[in-house]
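Pasting a structure below so you can have a look.
For this depiction, one protein chain was excluded, whereas all remaining protein chains were kept in their positions.
Take a look at chain A:
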Amino acid sequence: MDDLESELRVPGEEQVENESSDDDESIIRKRIKKPNLPLAPPIFKETPRETGFHKTTRNCLQHIREVLLHHRWQNAAEYMASYSQTLEDTTANMPQLYAEIIWRIGTEILHHHPDSKLEDYNSFYERVKHSGVKHYLKVCLEHSFHLLVNGQFEDAKRQLSIAESWRYGKQSAGQSQRIKLIQAYSGFLNYFIWCDKKATASSTDEYDAAVNQEMHSYFRQSSVNLKEIMKLPGVWDPFVLSYIDMLEFYNDHEGAVKVLNDYAYDNSFPPNPNAHVYLYQYMKKQNHPLKKLLKVLKILHTLVPSHELMPEYCSLLVQSEKEGDLQKALGVVLDLLDYSSWRSNLDVWNHLMNIIKRLRMKKQWLKIFGEEMGCRKDWWLAIHFSTFQARKDSVENRELLEVKSFVVGAFCPRYTSMYCGVGKEARKRLTSEAQKAKRNPKQLRNIRRLKRESGQKSQD
């Protein structure tokens, strides 16, 4: 009741505030009274002493947002033309914000407008770059990305080198980081050129000293930049891959492993499963001993238990002769099966079956089983061996049904009948129906005829 009353009172009171409000307090009060929706606070609010100019820009931004939501790009461009006057706001306390808004919305419109051409992008980016110093590097980077997407490799490279040589005032922390990023990307592009050269060199088959020299110089330029960025904490997957590729080409395997190790094991970096994947793949390629491979995969398992390399990890563990590895393998497989994407994967169930077969021969079987299944015992059977699951498996994958029947037999014989029974029943029904139909084609024909006749009758 109270709520209703307060809601009814709102419109009148708001207007009172509109009339008399000169202090900010009333505006705050008004805002509090609004329904508590999880909306971002508006950047530009209507204030009692708003000038006409600010009203125009506020309304214009609102209109732009609306037409963007409705995908009316043509109108958005129209409004955008008049919105650019905000740059000239003399009372602006945040001119950078205006520049950024124009940059972001402008690119959005250009991306979607049917008539936008690459020249429009180029001129727009050029203008936005100079509208605010703070965004210069970011805009440069975005510009070169856009050029790359459109296949303008040379132009993209030129943009990056312009950005590299740009200096303005005192370097802030963010600025120097961005410069590093830009250098890394220019190194990355150098890697592409290197790849091109490699391809041409290998296609001609002749050893050309000049080409080789050129390639090497690109390698050096690129590696300087790439090494630099890899010192900073971050996720640098493409950079790492390209650098490793080059090192591998020049047979610097130790260097490559060192780079990968640093990338994977540096604690200041954000946890990145890919780093371990790359390390594992490289080591595998270079035929590193099993023990080392297992070590890498173990970390990957703790990071991503459902990783696609886990079946491989499992088979490696089964291969290893070490005591206790089999139990580890069991743990890995069970972890995998906890994820829905692996739940009906025949390979994983096969792994599980093999592990059980081998474990059952050991004395500690029950103890191991108890350790691994301890936390799962409440729900594991129910989730994998329900009647619904059985029916589904029998329809989709008969082999899986059999493997699973074996597993459930090993884990919990009580459950077997339930799961297998349903499975068999379903199978039986299917086969019997098929056989019936096969056996008695006459019946089918009769049914069809009956149907036809009834159809005719209803038409008459």
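Details
Note that in this section a residue touches a chain if its C-beta (ideal position, glycine included) is under 8 Å from a C-beta of that chain, and two chains touch if they have at least 3 such contacts; residues count from 1.
The rule we apply is simple: contacts and distances are computed from a predicted model.
Candidate names were "TATA box-binding protein-associated factor RNA polymerase I subunit B", "Coatomer subunit gamma", "Ubiquitin-related modifier 1" or "Septin-12 isoform X3", and the UniProt protein name of the unshown chain is "TATA box-binding protein-associated factor RNA polymerase I subunit B". Residue in contact with the omitted chain (choice from A:Ala81, A:Val224 or A:Cys375): A:Ala81. Check A:Phe53, A:Phe153 or A:Phe369 against the missing chain and you find that the one touching it is A:Phe53. In the full complex, chain A touches the omitted chain through residues 8, 11-13, 15-16, 18-20, 50-56, 59-60, 62-63, 74-75, 77-82, 84-85, 87-88, 90, 102, 106, 109-110, 113, 115-116, 120, 123-124, 127-128, 130-131.
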